[in-house]
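One protein chain is absent from this view; the other protein chains keep their places.
Presenting chain A:
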């Protein structure tokens, strides 16, 4: 009986593929810009060929069978690549489940007179494809996580530039949430830059920091204290009114830290401490 089913499936590969493509085309509104339909066709064909080649009587219904390693691998690759391309989980699972439906449709057509056999075969196929779905889902999530981790790394690397705004004055615009790891990077970059440029004032602009809690405030105070130990002065600017409210409500004492409303004010303060003066050029008419 088993060999019969496998025979049927192997003989009707092209029908399955056709059914499958049809369900895919109708079930998901395809993102033509993410992947071309020709590519999908190729992927489907590859998958179904691998599946049918490795299918035999014993492993029907057992997704963990070693013969299916090839199928599982190509499913994982496919799933990860889709995750990275930005497919939704639904689209990806419809792709895999479509294959099951196509296969069962074929079986139904062929075994319509033998309901017991049809039922047994469908049940086994269901088990098999459930385990395939789990693999797909797992790898899809892993693919997404890889994307997220990469993005996090990129953000933490690019978002902490140390800008030399004037001789002896450094500015550090901080954008995004400050956690311990980022504070460490910010602190290190700042201190290195102070040594390199011999600057005596550093401006920490936090207008791009969405929220300040006691931990973030502590990180900021650490940075200021470390700057002071290096022999430079640290000014914090860009504190938004909501953040000022939060800081006071949390009972954080920033009284021994120099704070200025905006980067411009901080710069003006820095000029004053360096005994520099910025003024408008006198026009000849005024003379």
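Operating definition for what follows: a contact is a pair of C-beta atoms (placed from the backbone, for glycine too) under 8 Å apart; a residue touches a chain by one contact, two chains touch by 3 or more; residues count from 1.
Throughout what follows, contacts and distances are computed from a predicted model.
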item	value
Which of "histidine kinase", "Error-prone DNA polymerase", "Amino acid ABC transporter permease" or "Anti-sigma factor antagonist" matches, in UniProt, the chain that is not displayed	"Anti-sigma factor antagonist"
From A:124, A:144 or A:222, residue that would touch the chain that is not displayed	A:222
Options A:192, A:213 or A:242, residue touching the unrepresented chain	A:192
Residues in chain A touching the chain absent from view	168, 184, 187-188, 191-192, 194-195, 198, 200, 222, 225-233, 256, 258, 273-276
